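The complex appears here minus one protein chain, its other protein chains still in place.
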Amino acid sequence: MTVSAETLRLLESQAIELPSWAFGNSGTRFKVFSTPGTPRTPQEKIADAATVNKFTALSPSVAIHIPWDKVDDYAALGKYAEDLGVTLGTVNSNTFQDDAYKFGSLTHLDPKVRQMAIDHHFDCIDIMHATGSADLKIWLADGTNYPGQGDIRGRQDRLADSLGKIYARLGEHQRLVLEYKFFEPAFYHTDVPDWGTSYAQVSALGDRAMVCLDTGHHAPGTNIEFIVAQLLRLGKLGSFDFNSRFYADDDLIVGAADPFQLFRILYEVIRGGGYGPDSTVAFMLDQCNNVEEKIPGQIRSVLNVQEMTARALSVDTVALAAAQEAGDVLGANGIMMDAFYSDVRTDLAAWRESRGLPADPIAAFKASGYQEKICAERVGGTQAGWGA
Amino acid sequence: MTVSAETLRLLESQAIELPSWAFGNSGTRFKVFSTPGTPRTPQEKIADAATVNKFTALSPSVAIHIPWDKVDDYAALGKYAEDLGVTLGTVNSNTFQDDAYKFGSLTHLDPKVRQMAIDHHFDCIDIMHATGSADLKIWLADGTNYPGQGDIRGRQDRLADSLGKIYARLGEHQRLVLEYKFFEPAFYHTDVPDWGTSYAQVSALGDRAMVCLDTGHHAPGTNIEFIVAQLLRLGKLGSFDFNSRFYADDDLIVGAADPFQLFRILYEVIRGGGYGPDSTVAFMLDQCNNVEEKIPGQIRSVLNVQEMTARALSVDTVALAAAQEAGDVLGANGIMMDAFYSDVRTDLAAWRESRGLPADPIAAFKASGYQEKICAERVGGTQAGWGA
Amino acid sequence: MTVSAETLRLLESQAIELPSWAFGNSGTRFKVFSTPGTPRTPQEKIADAATVNKFTALSPSVAIHIPWDKVDDYAALGKYAEDLGVTLGTVNSNTFQDDAYKFGSLTHLDPKVRQMAIDHHFDCIDIMHATGSADLKIWLADGTNYPGQGDIRGRQDRLADSLGKIYARLGEHQRLVLEYKFFEPAFYHTDVPDWGTSYAQVSALGDRAMVCLDTGHHAPGTNIEFIVAQLLRLGKLGSFDFNSRFYADDDLIVGAADPFQLFRILYEVIRGGGYGPDSTVAFMLDQCNNVEEKIPGQIRSVLNVQEMTARALSVDTVALAAAQEAGDVLGANGIMMDAFYSDVRTDLAAWRESRGLPADPIAAFKASGYQEKICAERVGGTQAGWGA
Partner (left out) sequence: MTVSAETLRLLESQAIELPSWAFGNSGTRFKVFSTPGTPRTPQEKIADAATVNKFTALSPSVAIHIPWDKVDDYAALGKYAEDLGVTLGTVNSNTFQDDAYKFGSLTHLDPKVRQMAIDHHFDCIDIMHATGSADLKIWLADGTNYPGQGDIRGRQDRLADSLGKIYARLGEHQRLVLEYKFFEPAFYHTDVPDWGTSYAQVSALGDRAMVCLDTGHHAPGTNIEFIVAQLLRLGKLGSFDFNSRFYADDDLIVGAADPFQLFRILYEVIRGGGYGPDSTVAFMLDQCNNVEEKIPGQIRSVLNVQEMTARALSVDTVALAAAQEAGDVLGANGIMMDAFYSDVRTDLAAWRESRGLPADPIAAFKASGYQEKICAERVGGTQAGWGA
């Protein structure tokens, strides 16, 4: 066995939330390709997400995006999800697609626009109460394209004020997680561009305000696992948005671009106490499947996280500490590489089977006829996408 | 006078082609904001471009994009432009918005799709004959998102083959310019990612195949003026797409992000013989005005190029050569900075007036009532955009 | 007059500290070129720095580096400086050139090495008492080259502990400023890689612990003026190390690579209250003059900061606020660009003369015979450099 029993035990409780929007169409500013079987309703997105969980037992919850997943009855939506074996998770606010937000939302100079954005978050909190969601995730597109367009300092102060009002509205078991992003859609300055800003803002709010780390939202060359270690140390790592990138915020399948980086990130998560039943760190995907099949793409993603977690859990930490103490650079690095290069796939496949799951979840999904079924059924209507 | 008579004389013939699509709506994958007065037809775009030229005498031609600017009668379209004082310039092909091109166009594995893309270029050449356009510009979105998705090497060979067929179809006074781009919309590999690839491909075609340099299409930190100098030296700099960027292909107003870089680029253009009546280098803009006014944005852009050209023409090249020969690093650099820091704006305003142009073209445009007129007139219909 | 009387008044108190090591030899890992006249002692470095101040009245203090500037009698060294019209400023600790620090200093796993590094800082504080220096600046080379080589999290905890001991030793009018750096000399992880880490560490120490921002120490594309605005807002911007870069930590002359960036940085300094007699932000240079003349290089640098400060002070902030309120992107940006493109050099030259300073400090220095004098006098001995 390459994978120890202890590692398998620790993998049992792994949960990676899926974003409902991963099942809708996505693309670039140049083109969004549509695909047969794409969901047209929040319910259909949830059904697809539940299917990923059915074949992997890795994704027991689904994040929703408001207003993309607006429905009349959220309790009913939650019940619908539960019937499919998943729950509704993080509620993601959207203040970047209304014309009013052209020059900002929570940071806007105009108090009316700011209040409109705050109210949207109040609505999201109401939805959280209906769905039982624990986390309100805020990613802001706020920023400017040209020097002088906005007042960087004033916007930061207004952001603090707006976040304070939203935070005050949270229920006592609810959290606010603030995501940062290096750039895009703003091309000169972004109001929450780095972990330091998110950390400073959420620290000013209180204990239930946390940082969300999206693995694709950093400057070139940034050591992301350092940020993981630092935020865990500071008690402020709230959640992950997993994906991967070669260039900017490419939103590719997690682990596809630099698997060794994913390994190092997960290693620091474990090292810092961010993994396991006692951790409050939430893990979710935030990817686009622009050119690949969506459901298999999400299955591949959660398996990538599972497999890499198995590798990271396999690091011989006792030997590693000894090598570090001895100043044995090659030895210490070798211990990390040994775990990374271990092929955990056979053991994990067997373990999955032992738990009543398919050894090869993608093959099982393909054999299931689900894709053919949704292609046949989901005809007419408007396919969901970022603008839906 | 800060600006010499010789410099003014050299500025007289400056021409910066405008892209018709700059007047339509643009945005990011997150949101495209619409604006009152946005053109709904190729004619309206041309009218706006002609307006920029009317106030600046800097943009006597308009590039068109096929199929975005498809009309039944291109000769009539050319006549329409001429009546407004401009001509139709570069024809830009578009092989990135048809579903068939999901996995490539000129590089596609399927010969039928390749032929479809080649045929599109044949159509563009036909249009060029009708409009009298000299340049066929090819920017390809071709590439892949994941390692293994495509065969990098085979795609390059197919690209060469497809380009060969297109090149063979050119009229004897027509050119093919091949644009390169670092990344986007492809996120793993791009088939023409750098100047070296474009250079190798066009060199294999012949004398009338040239490289197009878009200032926003490089890896972080790339010394763009070096590439300008190199391509001029190799006789292969066909044209420029001007814009600016802080991060990726941000498509901001040229000169807005790093004006000193624009200065250095224009200095090397002049140094290498790429400026002036004897040069065959074509200059055009390729920008998006996502959040700013479109016509004033284009006026600002051509003025930025004009002003920076004036500064670059002002470099004391005799003194510079002497300082370089003497190994006087600070002296040589100081000569460059002197030209860059010279405020040419007052002199250029006066010179404009002396030529019957407004001293302040943006103010003159705003006072002209043109914007109010198009806002009133252009109601109904579909605003032009990247998907129009 | 391009430069207003108010701007000139605000420029009067500008002070930019010079680093003593800028006058010694520097270079890259490939080669350090030596130059005639290079100082061999701390006194000679101070004399050169005082010369820069003599011709510019911009650099009334000199930062020293321990052990590079170790002397027996620091009070005497301070007196020596005063006699030349300057004072001794920031004391920079050096824990990166002793063999003991191969695997870290304040973060080292071995408590003996940590104590050695802490003791070195205690020595620096003693020197500060002797020289009257206010700031202890800590830049750490600590980090690792390979994943696994060190324990990122543990190192951060040890760093906090070490800094706490040093902070406790400070006199009540002394400050600790902690510099961050993206990478180099460590190539996998750096223990203080970003402003967030520096901010989190100094926040844990107390009011007199601040962040030092070196303009060359960021990831590609980082919006540095945003960090300036943020740190000022958080009350934690202690000091600047000015220089410029095209690629990594190139340590070029401030303003040489991207003058517009320097303008934006200084604009946010002013906007955030970081400039002027009431500000506690310390400004200094930290550059290498690898291939250019050293004293003129430093004169050029302080003049660059002065000229750019004049431009930044010239921004019409009332009009800017109005344009921002109106959502006039081009107008707001234009107000910034107007100030940037204003040629302040003639006015500043006249103003210098009015204050008994040379209009052209570099020319005056060259005419002074100082360089010839030091070339003749400073023969024999060992030229100062980074290892001196």
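The first chain written gets the first letter, and so on, giving A, B and C; residue counts start at 1 in each chain.
Operating definition for what follows: a residue touches a chain if its C-beta (ideal position, glycine included) is under 8 Å from a C-beta of that chain, and two chains touch if they have at least 3 such contacts.
These numbers come from a predicted model, not from an experiment.
From the set A:P147, A:G216 or A:G297, the residue in touch with the chain omitted from the display is A:G297, counting the whole complex. Within the full complex, the residue among C:E292, C:D328 or C:D347 touching the omitted chain is C:E292. When the omitted chain is restored, the residue from C:D161, C:D250, C:D338 or C:D360 that touches it is C:D250. When the whole complex is considered, the residue among B:T2, B:Q115 or B:Q156 that touches the unshown chain is B:Q156. Only one residue in the set B:E44, B:D135, B:E179 or B:E225 touches the chain that does not appear here, and it is B:E225.
Listed here are the subunit C residues that touch the chain not shown: 26-31, 33-34, 96-97, 99, 102-103, 141, 145-147, 149, 182-185, 187-188, 220, 245-248, 250, 252-253, 256-257, 290-292, 386.
The set of subunit A residues touching the chain not shown comprises 2, 220-221, 223, 246-247, 256-261, 291-293, 296-297, 300, 329-330, 333-334, 337, 340-343, 345, 362. Residues 102-103, 109, 145-153, 156-157, 182-183, 188-190, 193-197, 199-200, 218-223, 225-227, 229-230, 232-234, 260, 264, 268, 271-272, 320-321, 323-325, 327, 329-330, 332-337 of subunit B touch the missing chain (whole complex, contact as defined above).
The rule is short, and it goes like this: only the chains that are shown with their structure count from here on.
With centres set at the average Cα position, the gap from subunit B to subunit C is 40 Å.
One inter-chain figure worth recording: subunit A and subunit B are separated by 38 Å, centre to centre, where each centre is the mean of the chain's CA atoms. In subunit A, the residues touching two or more other chains are 102-103, 145-147, 149, 182-183, 188, 220.
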